[in-house]
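The complex appears here minus one protein chain, its other protein chains still in place.
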Amino acid sequence: MKVSIIGVGHVGSSLAVALVAQGFIDKLVLVGRNRKAVTGEAMDLLHASAFTRTVDICAGEIADTAGSDVIAVCIAGKSLGHVREGAKTSNAVILREIIPALAAGSPQGVILMTSNPLDSMTTLALQLSGLATGQVFGSGTLLDTMRLRVLLSQSCGIHPMDIRAYVLGEHGDSQFAALSSASSGGARLPISHKLLKKHVAHTIQAGYEIYQAKGYTNHGVAFASASIIKAIALDTHEVMPVSTLVRGDHGVRDVCLSLPAIVGRKGVIRTLKVELTAEERQAFRNSAKVVKATLRAATNGG
Amino acid sequence: MKVSIIGVGHVGSSLAVALVAQGFIDKLVLVGRNRKAVTGEAMDLLHASAFTRTVDICAGEIADTAGSDVIAVCIAGKSLGHVREGAKTSNAVILREIIPALAAGSPQGVILMTSNPLDSMTTLALQLSGLATGQVFGSGTLLDTMRLRVLLSQSCGIHPMDIRAYVLGEHGDSQFAALSSASSGGARLPISHKLLKKHVAHTIQAGYEIYQAKGYTNHGVAFASASIIKAIALDTHEVMPVSTLVRGDHGVRDVCLSLPAIVGRKGVIRTLKVELTAEERQAFRNSAKVVKATLRAATNGG
Amino acid sequence: MKVSIIGVGHVGSSLAVALVAQGFIDKLVLVGRNRKAVTGEAMDLLHASAFTRTVDICAGEIADTAGSDVIAVCIAGKSLGHVREGAKTSNAVILREIIPALAAGSPQGVILMTSNPLDSMTTLALQLSGLATGQVFGSGTLLDTMRLRVLLSQSCGIHPMDIRAYVLGEHGDSQFAALSSASSGGARLPISHKLLKKHVAHTIQAGYEIYQAKGYTNHGVAFASASIIKAIALDTHEVMPVSTLVRGDHGVRDVCLSLPAIVGRKGVIRTLKVELTAEERQAFRNSAKVVKATLRAATNGG
Partner (left out) sequence: MKVSIIGVGHVGSSLAVALVAQGFIDKLVLVGRNRKAVTGEAMDLLHASAFTRTVDICAGEIADTAGSDVIAVCIAGKSLGHVREGAKTSNAVILREIIPALAAGSPQGVILMTSNPLDSMTTLALQLSGLATGQVFGSGTLLDTMRLRVLLSQSCGIHPMDIRAYVLGEHGDSQFAALSSASSGGARLPISHKLLKKHVAHTIQAGYEIYQAKGYTNHGVAFASASIIKAIALDTHEVMPVSTLVRGDHGVRDVCLSLPAIVGRKGVIRTLKVELTAEERQAFRNSAKVVKATLRAATNGG
């Protein structure tokens, strides 16, 4: 399993550490703007990896990513939906430069997006790549889903993995929790509707809270991405809410949004048909509108 | 984490191997009728454990189990519900002899039952133990649930853990799948009702099939038990369908049957309130009837 | 990583459980004389694997092993050097039948021998296979080495992995511990020579002790084999004392004996040049003599 990380800022670095610590990859290529700093990071990580499982780690250029099984794009690494227009444009410009080259070098690989604004950048990357739909997707609302589950876990005293509640739509302010289908052990979540709503609201705020406290967010999205990469590496066919091209679900198409998807060696294998209430359906369509607007701005601006 | 295994036949031995290979326990006491053979097994396992994580393993008597965090009762090791009346009686007789002593030696521990007929033996063990309700429970339909998920996984192409379907009731012929609440990723299982029914029927037959092929069943129930012991060891609060005292759910009480339960350091923390259809509810009550009859026979006969 | 196990007796079954519990393989083929029983074992293990990492497990014939990364030959499963002449002949006869077919089906794979008498059977299998030297080797004294380390660990209070003492030569009565180079942390083992000798003597007896207690030995050699398979799967280049063709070391050639060897994706990559005392050197040559005699008997007899 060869993994390449494009962008070695807060997110890329935390992702590298998570991958090295978990020991299921063989080769890691780090690509960043500051080649010298990235060389130091690679050397430091190489020493670290000898304490878990030695990984062949090096700093490189786009060309060195050729033959990757997974390429994680972590450029800019803003982990909030609200970023300045300038930043958005910037990421779009960089994607236009790098995605075709990355896709050409790893035609059998998967491109995993973590760069914000997540859903529009994932849509753009998919368009630029020329790869199959399932090969390019974003970490999406997997992190938001886990944030909600952590809060619910604390209230219900149940392991997060056994709280089957999903946050869907945009990895941003228009996201929504598909509460109508939330369950645990085949039962309704043992929690009041009021507290549930409070946790959903808190989930949307979590990123901002971390951002305001430490100036960036990284570990959450890094570990979400590591779990996606593990699902790809081991071809687990786990169901994860990730940002993938929507093709008609709930009246939406031509844009990447998060739906529960089966993830394996080839990326997103397919999405599942979630039943949504009228309100949830509306929220999903609203997410589509928001992302399409962002995408237009990024495309025109860039 | 000190674990004791009572009964070192096919199931007990496979459970010991699974625990040693997974490396989350510190101490293992094996108690069996043939002390000499068990001593050999302990020595063999000790050598094996040095290849994963060294475990302090020894053969012992009931007294050596004192201070256990978990005691797995694997006597007789019949893994089929249909056992001869003689065998049933025998297990009941043995439980009367050993459970009070086991409970007295590990008053803070958990007693995990795997001996058949599972639900009646679990009910009996709970009565004999004098321990809190959550401290004595059986592996129940966790194995049946996983067997069903494996079949569904093969049909749906989804990881078993993400197929949220539960087999409940008796670990025996009267078991039933709570299909009304089955889901994956918050969506209905992507499978026809006909195929679903076929898999449910196959699940009930799986144990017999293995039994007829190799003369006993052990690895499935051993790994189910190992996963329960891991949930206890790491206090994970996972939701598992295990055989625990039912206290009024769906009109049943005073008997152990499988319901989705939260499992942690102290055993079963509580069960979840599953909504059942009228038919499922009836099946659950029928399981109660079957187990109570078996229990009466075992109690009178023993 | 596709692994095939030939011979599903005590050793083969324990190896399968260890592999399933450790979760680093993708596909497992079980080949045994009693196809029906092996089918039951495969089904039972498939259910078990869903609790750790789902493995694609099936019962099969030699033809189904094609394309294996590792083939573990566990026929007969006698885990003692002292076996009746009849048994020896039998294993040799079986090897003549199966090894060419196994090698033809998996020309890039590794054949790992655990069948006794280990070193002569490994030598025979290598000859019959037509594969490269490093592709066919036996578990050898890896188990004896770990048994010695466990005893030393108990006396010294040091983790077995950090006790660098090796048992070399024959996996049988003529084995010897290369004590002149034994160390821990770069220091001499903190133990008296007398106690050290006692542990070495005990190590040779360990197999007999287990055999006499339970009638066979399996878990130790199974876990040793699982650790070898893991080294192959992850291409770790670990140093392990395994039975491999000796090519002139200490005056020995044309026979498989255990020497410290580097193990990776392609099997034994090379052996290390251990310095032996005159006495140890003599013991190594004696092992060669013993194994060659057994090999001649097996070849003539078979």
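To keep things simple, chains are lettered A, B and C as they appear, and every chain counts its residues starting from 1.
Please note the rule applied: contacts are C-beta pairs under 8 Å (C-beta built on N, C-alpha and C of every residue); 3 or more make two chains touch, one makes a residue touch a chain.
Here the structure is a predicted model, which is why all the values come from computation and not from measurement.
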Residue in contact with the excluded chain [from A:5, A:29, A:45 or A:156]: A:45
Sole residue of A:197, A:214 or A:247 that reaches the chain not shown, by the stated touch rule: A:214
Missing-partner contacts on subunit A, residue numbers: 14, 17-18, 20-22, 36-41, 43-52, 54, 143, 146-147, 149-150, 153, 159-160, 206, 209-215, 217-220, 222-224, 226-227
Residue ranges of subunit C at the interface with the undisplayed chain: 153, 157-159, 161-162, 164-166, 178, 181-188, 190, 236-239, 241, 260-262, 269, 272-275
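Keep this in mind: only the chains that are shown with their structure count from here on.
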Separation of subunit A from subunit C, taking each centre as the mean of its C-alpha atoms, in whole Å: 44
Separation of mean Cα positions, subunit B and subunit A [Å, integer]: 38
Contacts with two or more other chains, residues of subunit B listed in rising order: 153, 159
